[in-house]
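Here is the structure we will look at, set down as structure tokens.
Missing here is one protein chain; the remaining ones are kept as they sit in the complex.
Letters A, B and C mark the chains as written, and numbering starts fresh at 1 in each.
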Amino acid sequence: MVEQFPILIELCPLFGAILIAILGFRMPKLCYPITVLAMALSCAAAIGTFMMMLASPSGTVIYDLSGWGRVNDTAISIEYRVDALSALMLVLISSVAFLNVIYSKVRVAQETPSKIPHFYILYLLLVAGLEGITITNDAFNLYVLVEISSLTGYALIAIGSKRAVISSFNYVIMGTIGASFFLLGVGYLYIKTGTLNMSDIRSIMEAIPDDSKAIKVGFMLIMIGVWVKMAFFPLHGWLPNAYAYAPTATGALMAPLVTKVMIYIMIRMMLSVFGPEYVYETLGWTDVVVTLSTIAIVAGSFFALSRSDLRKMLTYIIVAEVGYMVGGAWLANSQGMTGAIYHLLSDALMTFCLFMVVGIVVSRTGDPKLTAFQGLYRKMPITMVGFTIAALSMIGLPPTCGFFSKWYLLRGGIEAGQYHYVGALLFSSLVNAVLFFRLIEMAYYHGAHAHGEPIRDEDHEQYRMHGADPDSQPKETLANAPWSMLGPMLVVAIGLIALGVFNSTVTEWIGQVVANLNVLEGAN
Amino acid sequence: MIAVFDICILIFLVAIAIIALSVKDLLASAMILGIYSFLMCLLWAEMGAVDVAFTEAAVGAGVSTVIMIATVYQTSRKSSD
Amino acid sequence: MEIVTSIIPLLACLASLLAVIPIVVFRKSPNLREAATVVAGVAKLSLVLTMLPGILSGKVYEFTFIEIIEGIPLQFRVDGLGMLFALVASSLWILTSFYAVGYMRGLKEHAQTRFYSFFAISLSATLGVAFSANLFTLYVFYEMLSLATFPLVTHNQDKEARSGGRTYLSYLLGTSVGFVLPAMIFCYVKSGSSLSFTELHDWSGVLDPSAALLLLLLFVFGFAKAGIMPFHSWLPNAMVAPTPVSALLHAVAVVKVGVFSVIRVFTGVLGTDFLSTVDVATVVSWAAGATVIISSLIAMTQDNLKRLLAFSTVGQLSYITLGVSLLATQAVQGSMLHIPMHAFGKITLFFCAGAIYVATGKKYISQMRGLGRAMPWTFGAFAIAAMSVIGLPLTGGLLSKMYMIWGAANAQQHALLAVYLVSSVLNGVYFFPIVYRAFLGKPADGEMHDRVKEAPLACVIPLVITATVSVLLFFFPGVFFELTTLMISSKS
Partner (left out) sequence: MEFIVNNFNYWIYVILMMIGLFAMIAKNNLIKKLVGMTIFQTAIILFYVSIGVKGEGATIPILSYEQVHGTHHVEEADHAGEDDSHHAQADLPEIDARTITNPIPHVLMLTAIVVGVATLGVALAISQRIFHFYGSLDEDVILAKIQKGDG
């Protein structure tokens, strides 16, 4: 049983989807519990795999699908390989998906009451796709899983409003371009190496002369492909509308995970397929890419400043954050890479938390604009606690995880001497500070005089303390966000702080993956 | 001789692709795309990829064309470009 | 130097943080709530005091939580300077608590529980800064202080508070994230994974003068709480806060955290020895000197008493920065001494401003003519405190200023020496008329002070005490003096 954990991570959502397809249409009430159960099992399996990874002496767990045996230590069949990086991603994806399912209950029933089974089937398939991407060690399998997650993603977005459908179509076009480029790149790799197993590609590539054009083209195509899919500026056009107009639960799942998984692919390709020596030294693109990411960060921050729609604002922040991670990964030192991976985790949680908060706020106030935040500290104190923590993390204040990811990224930037990147990071932190304090301020002030009520000390205290208790506050319907929404949000908010406080443990795990980078530095 | 045949199909493919994109009638465009797919099958079969050719004939040329035509009937036939 | 591992620094820091729990629990019964504040204050002070004898005998208390980033533990380390600052902050907190009770009740302020809670949190952050063993720990508590004081600054929740709070946060957060953070990471990278105040000294050969200058400027301007122009304007804007906040936070805790951090940078991070070899600190000296003069001039034009005090504070803070940037031993010691001396003087002045407001509702100096006769205690204390801030004899302010001037003379910086002298005159020019008019001036037309009485006792007693302490410090500066000497001697 234990050794089957890696495959269970994927099988649980898959079987869940099948089960819903069979039962869900006749009994829509079953969809939610089945999905929760499937995600909980998947999450447990992911944590189990993580433990296995920690326990294994080599730091990797290998699982051969269908067990056809191995030739020269390479699996004939598709191989699942879990190292520290993918294990962290698996835990992240499955837990975010699990919490989001719980969160989605109310919103799905509100937003798409007629499509509940459709939603959950697609949801489970999407999660299965994302988990597959992180766990597989086969380049073509990776492509297929990218497409599975994309296809379900398109559909999930299109379930939403009128605008969502249009943005979903744009996403289809851009997503297909990106995935096809990736596929092409894998083709070039295959021409050169004759294998699709990523570790095998790596070992064969080491024997190939460095200046092979096919590999260079392949690498370029793969990078362009993932950059399109992760919305790396200026290839970001599809993202803001797609995530902003998607149904709440979709946005909260896709915004934190999909771009991050694409960044995971980029890092995986850089570290495990092409190898840092090739990427950083033979190619010599680091300066260019870091400059691009600087532009991405600055541009994303600027766009975010000018948005009045909450979710639009967040999506442009995502564009900037993608720049953080691409830049960090390309700084060509272990600090930058550690920062990129750590930021991968922390940014996913921050974005998740913020999207959940925005979902709650929009669902309660019905207002997607920034003004929806007016006076919310009094009306929805618990939601705002979560929001404040996530906002502080976005700005990068200790002890939240956002601070530490910035710490590693900045340190990497300084070590690499890429001061423009350092400047862009700081600029974006300040922009985030402006953006979020604008909201915090709105939430803090308008409460006192919002509806012309006089301020009384006792009232004030009561709202503060019992704001979320539905019984004591019959008038304050705004406060009655159900616990199925508040609970996951609070868990993530606590997670933001926990991830920050225990950052040295997390970076130690990450260190296992970026260890080969240190070798590179030592050689210089 | 087979090489010449090959080259003819390839050039033909490009021509058909351009035509499929330039006709204003979407139904015609879908049909021409079907022809494009069948030519592709021919090419692949000739290149030794029989299984791919079969699949493309059934799925690419068959199913795609059908769903595309169905969509065109559901929506509108005219295209502005 | 004997290092003692002890949990007391942590407890002292936590004392006020834990006080938040009873404060919130007893929100319905104000007496218990405020008693909790006072008890926490006493507990905090006594915890700090228990460490005092040890510190004076040359011990250093240390406490480590966890290693948060490779090579950087979250660590407390109590040395002379930290002790000095902690002593000032925690003793003044008790007095301020009493004062706050009188002030807040006197004005029937709203949201008092929030007020006391965040007040307590701010004090924890302040002590955290005082006890920090490395730059990282200092930074964490520095940010915590910025955030914890935001609700206090914007307490009134009206338009003015809103803009004041916005300025407050944008200046403090903007500079700390934009300047201090990169400078800190730069130090970390260049020093080879350490930020500890005791380990970072040996920069010669690592930093060239231009890098050192850049780093120094990033730090000095980044710690905007020290109020060097042009990053000073958050302080006058923060005066929208209730007076106890202005008094403790913007005369003692927040601003002193700023200069404390600057002193740490000079003595602990870059090191005075290294700085004197690269000769870059004069840039800071001139910036601070300019701030001293300009802020004094601005203060002279102010009619709002609290704004005047704020600009006066800006000037006095730059005294400290100026002193430490002179790098001469006496000047550095004078700067350290100026922390308590100025704190007791300035808090008295703020207490007086608040007491006047509680008793009469007046904020402007022009309305205060003749008030001195109606409120003799308040204005008496005001006069003494003003003397201390100016640096006149028989008050503590004289001692610290003397040391700084001595240091300036030793450093052969005659222009900067003149800055000290000129600004003292300017201080006199803006303080003296207030006192003069209050006692001897006639009320403006139609204003009668007949019915004016002293503010509640809870307001008056603290300000009398602090004024008395200002005087006593002239005669018995012993403890503070020893603590600063400890710092100076441990360096050399």
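The rule is simple: contacts are C-beta pairs under 8 Å (C-beta built on N, C-alpha and C of every residue); 3 or more make two chains touch, one makes a residue touch a chain.
These numbers come from a predicted model, not from an experiment.
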{"item": "Neighbouring displayed chains - absent chain, whole complex", "value": "A, B"}
{"item": "Touch residues of chain B, complete complex, unshown partner", "value": "3, 6-7, 10-11, 13-14, 17-18, 20-21, 26, 29-30, 33, 36-37, 40, 43-44, 47-52, 55-56, 59-60, 63-64, 67-68, 70-72, 74-76, 79-81"}
{"item": "Missing-partner contacts on chain A, residue numbers", "value": "140, 143-144, 147, 150-151, 154-155, 158, 162-163, 165-166, 168-169, 172-173, 176-177, 180, 183-184, 187, 190-191, 196"}
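In this section, only the chains that are shown with their structure count from here on.
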{"item": "Chain whose average C-alpha position is farthest from chain B's own", "value": "C"}
{"item": "Between chain A and chain B, centroid-to-centroid distance (C-alpha), Å", "value": "38"}
{"item": "Contact set on chain A toward chain C in their complex", "value": "392, 395-399, 404, 406-407, 410-411, 414-415, 422, 426, 429-430, 433-434, 437, 441, 444-445, 448-449, 455-457, 460-461, 464-465, 501, 503-504, 507"}
{"item": "Sites on chain C touched by chain A in the complex", "value": "24, 27-28, 66-70, 109-114, 139-140, 143-144, 147, 151, 154, 157, 162, 165-166, 169-170, 173-174, 177-178, 181-182, 185-186, 188-189"}
